[in-house]
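Beneath this line is the structure, given in structure tokens, with notes to follow.
Complex shown without one protein chain; remaining protein chains in place.
And then chain A:
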Amino acid sequence: MGFIQEYLFNNFEPSRTSVRIPVVTLIPLVAFGYTFLNSEDATSFLRKRIRARKKMSSSPFNNEALDLVCRLENVQGIVDALTSVKWKKLQDAVIELSEHGIVLIVEETGCLQAKVYLKRELFVSYEYTAEGRPRFGLSLGLFIDCLNMFSTAVEIRYPGSDMQLILKSVGSQYACAYAEIRTRIPETISWDCDFEPTGGVPVTFTIKSAGLKEAIDDLEWPGSSIQIILNPDPPTVTFRGDGHGDLQIDLPYFPNSDLFMAFQCRHPVSFRYKYKFLQATTANFPNNVIKDNRGSKLTIGRGGMLKVQHLVTVAKSGSHNEYRGYQQPGRIAYIEFYLKPEEEESIHDS
């Protein structure tokens, strides 16, 4: 007995070298961006592309064979942005790559769609060489979990030899983390939300994100269907829920109020939306979105299509980009939700 202590006692020498633990970074992704007539075309295309990739490079890290190589200094802001559009456990997402950045799209039964725009300025470096706009599908939850692996800087590459999305930490010679996420051809062409502004003055209001979330959370009690009413005189936004009970939340607009930042509406407008979809637009706000409490902009388009836009700060860790409340646009991720109305019951839809 006591052999292990003896072993450690005899073999252990106090610190010879300092050992550092991994530092990780993170970020973007890429995809196909082609439209296929049927799954055979897609499969055939994919096989050819994989063969071509393997031929071009025996190593998945040969930059010349990649559509996208980009680097993120810190993943947290992007994780926050992606988490904002994850409203269920198993959720597929489509990623679209372009020279301008990365767009992630998720949707639900053709009634709700969300997009996260990650502009190229969010990345420390962004090398895009693909033609067209490649698209691919992956599991959103898995993507977030993989990004969370990286505590510091990350390099993102696409595609790997089997069309996978590759994440790899950079910056430490003593530790590294990596992730290879299998991608798939998107099963459906994502629902292109047909958002057209109403003619003339757009029907829109901008409200503090925390206030919007609080109002929507309160509407959980009646649940079911929520009516959003905008009245120009007096300028008011009303949320009305009737399901298990009735609840009406009136938010009167005053210039320079703490709650509203903008309000535009010339005619009364009213549409109903499913509560579960409306809730999805704010339910997964990360804490720092509430803390920042930037404005959320809601716009009602033709036919009652509701667009909800949020901004998420993706600041560099340890950097101070804010000057008197101004944040560089490059450090912001844009999130948009599109909700179809339940029924067209517009009072006046100009």
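We take it that contacts are C-beta pairs under 8 Å (C-beta built on N, C-alpha and C of every residue); 3 or more make two chains touch, one makes a residue touch a chain; residues count from 1.
Simple rule for what comes next: contacts and distances are computed from a predicted model.
Among the names given as "AP-1 complex subunit gamma", "Checkpoint protein", "N-acyl-aromatic-L-amino acid amidohydrolase" or "Proteasome subunit alpha type", UniProt records the absent chain under the name "Checkpoint protein". Shown as candidates are A:149, A:261 or A:283; the residue that touches the absent chain is A:149. Contact with the omitted chain, checked across A:181, A:212, A:251 or A:280, is made by A:181.
Although one chain is not displayed, chain A still touches it through residues 1-9, 11-12, 14-17, 19-22, 61, 139, 142, 145-146, 148-149, 151, 164, 173-182.
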